[in-house]
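For this depiction, one protein chain was excluded, whereas all remaining protein chains were kept in their positions.
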Amino acid sequence: MIYRNLRFALNSAWQSFWRNLAVSMAAVLSITLILILAGINLLVGHAFSQVLDGFRAKVSEISINVADGTPLQSVYDFQQQLSTDPRVSGVRFITKDEALVQFKADPNNLVLAQQIEGNPLDAKLEVRVTRLDDVAAIDTLARRWPGVDPTNPTNYQGDFVNRMLELSSWLGVAGVGLLAILVVVSIVIVMNTIRTAVYHRRKEIEVMKLVGATEWFVRGPFVIEGVMTGLIAAAFALALLVIAYEPAVDRFRSDVAFIPLSYDPAFVASLARDLLVGGALLGALGSYIGVRRYVRL
Amino acid sequence: MIYRNLRFALNSAWQSFWRNLAVSMAAVLSITLILILAGINLLVGHAFSQVLDGFRAKVSEISINVADGTPLQSVYDFQQQLSTDPRVSGVRFITKDEALVQFKADPNNLVLAQQIEGNPLDAKLEVRVTRLDDVAAIDTLARRWPGVDPTNPTNYQGDFVNRMLELSSWLGVAGVGLLAILVVVSIVIVMNTIRTAVYHRRKEIEVMKLVGATEWFVRGPFVIEGVMTGLIAAAFALALLVIAYEPAVDRFRSDVAFIPLSYDPAFVASLARDLLVGGALLGALGSYIGVRRYVRL
Amino acid sequence: MRYTARDLATRALRRGPSQQETHLMVLTPDFDTRPVISFQHVWKTYPTGTEALRDVNLVVPEGDFVFLVGPSGAGKSTLVRLLIREEKPTKGKIFVDGIELGRMKRRQLPKYRRKVGLVFQDFKLLPNLTVYENVAFALRVHGEAEHTIHSRAAEALDTVGLAGKENSLPANLSGGEQQRVAIARALVHAPRFIIADEPTGNLDPATAWEIMQLFLRINARGATVVMATHNREIVDLLRRRVVAIDAGQVARDDRSGRYHDDLSKSQIRAQ
Partner (left out) sequence: MRYTARDLATRALRRGPSQQETHLMVLTPDFDTRPVISFQHVWKTYPTGTEALRDVNLVVPEGDFVFLVGPSGAGKSTLVRLLIREEKPTKGKIFVDGIELGRMKRRQLPKYRRKVGLVFQDFKLLPNLTVYENVAFALRVHGEAEHTIHSRAAEALDTVGLAGKENSLPANLSGGEQQRVAIARALVHAPRFIIADEPTGNLDPATAWEIMQLFLRINARGATVVMATHNREIVDLLRRRVVAIDAGQVARDDRSGRYHDDLSKSQIRAQ
């Protein structure tokens, strides 16, 4: 009996979908567009986190300039102190000579390199800090170290990093906010689409009830139709996103070369899962809420 | 007669709006949400352009470090050369002493300042460049000047500015793309909402035509209802945005202090105009397209 | 049996008025002999494949009063739908007032339909408009002034016995009341043609009879009336022209007919 009812619900959802094709396609189109937006959001979020990881890695390195004439033992001691610090993941010592080689190797410095007499460059300690938040503390530590070059102590741009941190946390909040708005918008729109459809079929629902159908018998086909609509929309959205994903990444990479965005095929699978599940849930919830009001006896 | 028809269309749009309140409110809600997104887009765009203007002003300043021992005459000549350059809007000379005063005034350098003996700082030329794109050229010019300090020639971070330029042009394109998608989405959704409503009223439309109504007589009320829906939605969206605008700006300013976002009451008027006109057009176009198919005799 | 315009001209003379008809005869007009409606070899096949009409020929002179009778599914409503160009014939031609309906431009259609008063089998009221507004709608499409609309709609509703229900929505009316709203809407603009499909199906005999009087009165003022009906009592009592449709064909066309021809009637009774 439950099997029979389920089969009936499936059948009649299917038929209703095709018989009201205009309305069905309207719903599919709306949901598709919303899921595309959601998908873009997920993709951009993923790309952003990829890029941010790279950025964090870069900014969480600081180099400490060592004043000329600092005893080597003092530098080693400080290097030792830093490398045992739990906040630091690595320290590398670069001698004055190494620094000069690096400087001359940079084609930007071609003209300047010829003017240099002797070696005006500092030796430096390159420190890799584990957490971005701790870079400021390490910088303070370095500036208190007597061996630091007072005119040009570190390459740490406190302001800049702090600003980036502020901004990125704000962007994070804004991103979550936008996602929340998008979710609310999509649920409301799906609910509206389906509620409108159901509103205009309330006479039909009334007739079904008059003929003795139970509430779930009436609801079933509507909910299944909603799930169907959601899945079809998700499939469309997914197809478009998958087609557009790789070219968009390529394009971005060639335009904005310095951001290490990469095409991530593994992410497509998780995107597919999210979109299909999301579409089905959206459809089911939308029709359930849409139909509930009119199904009450 | 035209006046009578118009009055009838207005009346019947009004009545239909209230009698199908469920459907009307569904449409209003959808459009409101879309207009809120569009409004946020406009507001963020406005804020972004405000901030970008500030940012451009800042980044388009570079300071050129003068090597110790450079004859003052040479510095004045170079300053002269720069200030007659059409790309430059201003040059200021800062002596070694002034630089030291500035350095000591910065609380970040408290510890270091005590260790300093003599004045290890460079004198510098602060140059304000008119167009951001030209900063790189000025930097190259400076590095070729013999009086520049070879170890630390300018504070110009070519990479950084170039990247910012790349990124901001990409963000510009992406923003326009997003706006385009949003516009398409909203038109489609409004069209769908209204088409769904009209689809379910096609019997009614048929009846009107059987009683001898002309196409425009049938269409009129629907189009007006669409405009009404759009205007009401725009009013809601506008109210919410206006209420949220100032607190959001305040909040942002206190969290991300360095970005000079400011509350701009003048922008509210232009926002109101855009939203109301947009809502009305959206509603009118949506219902016109939605109703067209069924009104054909 | 074909029914020609000339037959009509002599109709009043030839028919001996029965006792029951006496008070109706007063209202019966002299007939103009111009045929205002004519069907010429009309076929109608629906997209589903149903042959609803097959080679129908029919001439209706101005001022005539025609009953369309026939079993359920015979094609009566289809004939009505063709007459108001809700459907187009698959083959053949239909002339109304000298215009061929198949050739009529889309833009002329509203004007044509305003000349016609229509009562549908399924009422076709506008569910979102009140009773008053439904009736007024037929006047609004004419672009009448508000005060004209008001007085004429009120009068029409009064005539069908619905004074007091003006502000009800159709959904809040009984079946017979809805039917009467449909009738009021069809009559309110005093149309030249009245085409009514089963206008008394949901009415009790007394109300049905009153409504028939109304149609007769309007016919007496010169309007041509075509009415599909199953009401044997009324058809047999009025003895007007009866066109019987069966399986899409004109089976009978009697100048002063009854619902059943005498043969089939006795068969039914014997059941």
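Should a chain be cited, it is by its letter among A, B and C, assigned in written order, with residues numbered from 1 in that chain.
The working rule: a contact is a pair of C-beta atoms (placed from the backbone, for glycine too) under 8 Å apart; a residue touches a chain by one contact, two chains touch by 3 or more.
Here the structure is a predicted model, which is why all the values come from computation and not from measurement.
Asks: What are the shown chains that the left-out chain touches?
Replies: Across the whole assembly, the hidden chain touches A, C.
Asks: Taking the entire complex into account, which one of C:Ser38, C:Ser77, C:Thr159 or C:Asn219 touches the absent chain?
Replies: C:Ser77
Asks: Could you pull out which residues of chain C are in touch with the chain that's been left out?
Replies: Residues touching the hidden chain, for chain C, are 46, 48, 50, 69-74, 76-77, 121-122, 168, 172-177, 179-180, 197-198, 201-209, 230, 232-233, 259, 268, 271.
Asks: Provide the residue numbers of chain A that touch the chain removed from this figure.
Replies: Missing-chain contacts on chain A: residues 1, 4-5, 8, 12, 15-16, 19-20, 203-204, 206-215, 217, 296-297.
The working rule: only the chains that are shown with their structure count from here on.
Asks: Are the chains other than chain B still all joined, and if not, how do they split up?
Replies: A | C
Asks: Quick one: name the chains whose C-beta contact count is the highest of any pair.
Replies: Top of the contact-pair ranking: A-B.
Asks: Can you identify the chain nearest the overall CA centroid, using each chain's own CA centroid?
Replies: Nearest to the common C-alpha centre lies chain B.
Asks: Report the chain whose CA-based centre is farthest from the CA-based centre of chain C.
Replies: The most remote chain is A.
Asks: Taking each chain's centre as the mean position of its Cα atoms, how many Å separate chain A from chain B?
Replies: 22
Asks: Could you tell me the distance, in whole angstrom, between the mean C-alpha positions of chain A and chain C?
Replies: Here chain A and chain C have centroids separated by 69 Å.
Asks: In whole angstrom, what separates the CA-based centres of chain B and chain C?
Replies: 66
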